[in-house]
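Here is the structure we will look at, set down as structure tokens.
One chain of protein is taken out of this complex; the other chains stay put.
To keep things simple, chains are lettered A and B as they appear, and every chain counts its residues starting from 1.
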Amino acid sequence: MMGWIDQNEFLIGSTLTVFLLAISIQIPLRLGVISFASIGYYAIGGYGTAILMTQYDVSTWTSVVVASMAAAVVATLLGLIISRLNGLYLAMATVSFSLLLSAIAVNGGSVTGGAVGLFGVIGDITIWHTAGIAVVIIFLVSFTERGKLSRRIDATREDSQLASAMGINVTAYRRLSFPISGLIGGLAGALAVNLKTAINPESVNFTLVVLALTIIIIGGQASWIGALAGSLFFVWLPEILVFVGEWEEVVYGTLVVFAAVLVPGGVVGVFNDWRHRRSVARERPKVALLEAAAGESDAELTQSRSGKDG
Amino acid sequence: MVQDLLNATTLASIYVLFALGMSLVWGTIGILNFAHGSIFMFSAFIAYLVVQQIPLGMPAVIAIAMVSGALIAVAMQYLVFQPIMKKAKNPHAGELQLVIGGIGLSAIPISFAQRSTLSNPFGFSAGTFETQAYTIGGVIITNVMIIILIVGLGLGVGTALWIRNSKKGLALRALGVDPEVSAMMGIDRPKLALATMLYSGALAGLAGALLTYYFNSITSESGDTLLLKAFAIIILGGVGSIFGVILGSFILAFAEFAVLLYTNGSWVTAVSFGLLFLILLIRPQGILGKKEVRRT
Partner (left out) sequence: MYRSKKHRLGVAAVGLSAVLTLAACSSGDSEDTAATAEATEEVVVEESATEDTTQEEAEAAEETCVLPPGDIKVVSIDSMTGPAAFAGILAEKGADLALKEINASGVLGDGVTMSIELLDDATSPDEAAAQFSKAAKDPDVPVIMGGVISSGAVVTSPIAEKEKVAVVYTQAGSPGVVIGDYTFRYTPPMDSYWGGVGSYIEEKGIKTMSVLYANDNPTLIATAETALPALAADLGFEILSSTGLPNSTQDFKAPISKILKEDPDAVAVLMVGAQNATVVSQMRESGWEAPKELLGFAGIENNFADIGEAAKGVTWASIFHVDSPAQSTQAFVDAVAAEYDGEEASNYTAERYDATYLVANSILAACSTDRQAVRDAMADLTNGSITGALGDVTFENQDARVAGFVVQWDGEKMVVLK
């Protein structure tokens, strides 16, 4: 086991940092905010850590903390400026924010190392530290997935007008998601640069945006388990797909398409559905009536909602 | 100076050709098609494969690319986008699924082309068409430029007028404003959506062929580069506005030209993202967009 962990240290480390990045995107997404700014936070965390460690000889952990905080501050500001936007418009604004940062990285001269980037970032973070941080974050995130808070979050996402009417401060919730997402995204970048010892503009470009998004959609949007499942799946996919060799990309594309068409709730969503169906089947005699009623009201709700949205 | 203006206008026409189909699809049937760049590239790639076997002229190459693009787009709509839209609980949930579906789709043709070309550039040099340069009053213009200018601007304006004035155009606009109500008014949404995708795919194929002639060669990844610029163009002009696409294309092309002419050029990538970010802050509905931002 230890031997296996040792051999696959890099993959495990990648899985964890990609997972943190996915969580950073998932938090706003659960509130109905499609934000790609996490790639920008990741870049700030990564570059910040690399610059502090290699150019100012700051200790590893101080660099990680400072850079992640910087990402959180930038995220807060960003959240304030783009608070007017919604849906795909907000998504586009955050994509351009992230890509602007990568253009700055290319043009940053000796500070960012230009196209070559920064390398030789050798600190004392092991994958055990990273795993520990991931566990803490899972613990904190899981609180938002239970009880009253979880229902408020769901309401904010599913129908913000209804949520406001119910007395939920939608704007405050959405605004708050930015610094949290920023902090976690920055942390992901800071830990990733320690794992990889290098960072360059190529590693924070549109490809990463796409990867992080597919992870959440394929894994499932509703829970950290989905983000984890997606990260495991995509980071280890090349390992799994070794046998398909040069067809790897084709298989990848096909899988993503299938997932988008067939399993809108993500892999975790399918699992939950299945569990739900099984328990329903077991208690079918008892709940048959209830379920029929629920089905009807569901349909009504959907109809009224889409009418309003359209 | 005249030369620069002419060159920038040609670039703008190229952007129009690429972004037109994408904008139409997004503004009417609500699909932000991330695979548009792939359709563009792969149509040109199919034409390239044919030209390698049979030396054809420009009209035949363009026809092959347009038919390929239309077929690919229709297949995508039929197999992927339509099922996603049918399943979506609400338009908002479907939006993201559509983006992801497009991302997955786009990976497939790109990897086929990469494999086949080993990621080397490809072009139509095996065909019979020859680029000719003419000098008129000190200004150099090529036959490819003339074709791009006429086709790009002609199709842009033509499509805009058609959408504005024809009955089908009205139906499309209605779809963009309110899918449910327009369905009640008797608009056959799936059929119209399929037709729109067909047109958009043919435009992508046309753009692919003309660009390959203009740049002499493209690579498997060329479509992705244009995709990001097209986002900026469409939002700049206003989603749903075809005249907006023309305006957006001109703004982006001239802005990029200015940056390249008057600076050392390294910030040119930032132009499209910068413009996109700015317009979203100042006027999210775009320059020619309607006041209310739809599809939230």
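Keep in mind that, in the parts below, contacts are C-beta pairs under 8 Å (C-beta built on N, C-alpha and C of every residue); 3 or more make two chains touch, one makes a residue touch a chain.
Here the structure is a predicted model, which means the values were calculated and not measured.
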{"item": "Hidden partner chain, touching residue among A:80, A:115 or A:262", "value": "A:115"}
{"item": "Option from B:23, B:159, B:196 or B:219 whose C-beta touches the chain left out", "value": "B:219"}
{"item": "Residue ranges of chain B at the interface with the undisplayed chain", "value": "3-4, 7-8, 10-11, 14, 111, 114-115, 118-125, 131, 133, 140, 142, 211, 214-222, 225-226, 228-229, 256-257, 260-261, 264-266, 268-269"}
{"item": "In chain A, positions touching the absent partner", "value": "6-11, 14, 103, 106-107, 114-117, 119-120, 122, 196-198, 200-203, 238-239, 245-246, 248-249"}
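Keep in mind that, in the parts below, only the chains that are shown with their structure count from here on.
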{"item": "Separation of mean Cα positions, chain B and chain A [Å, integer]", "value": "30"}
{"item": "Complex contact set, residues of chain B against chain A", "value": "32, 79-80, 83-84, 87-93, 95-101, 103-108, 110-112, 114-115, 178-181, 224, 228, 231-232, 235, 266-267, 269-270, 273-274, 276-277, 280-281, 284, 293, 295-296"}
{"item": "Interfacial residue positions of chain A with respect to chain B in the complex", "value": "32, 34, 81-82, 84-89, 92-93, 95-97, 99-100, 103-104, 106-107, 206, 210, 213-214, 217-218, 246-250, 252-261, 264, 302, 305-307, 309-310"}
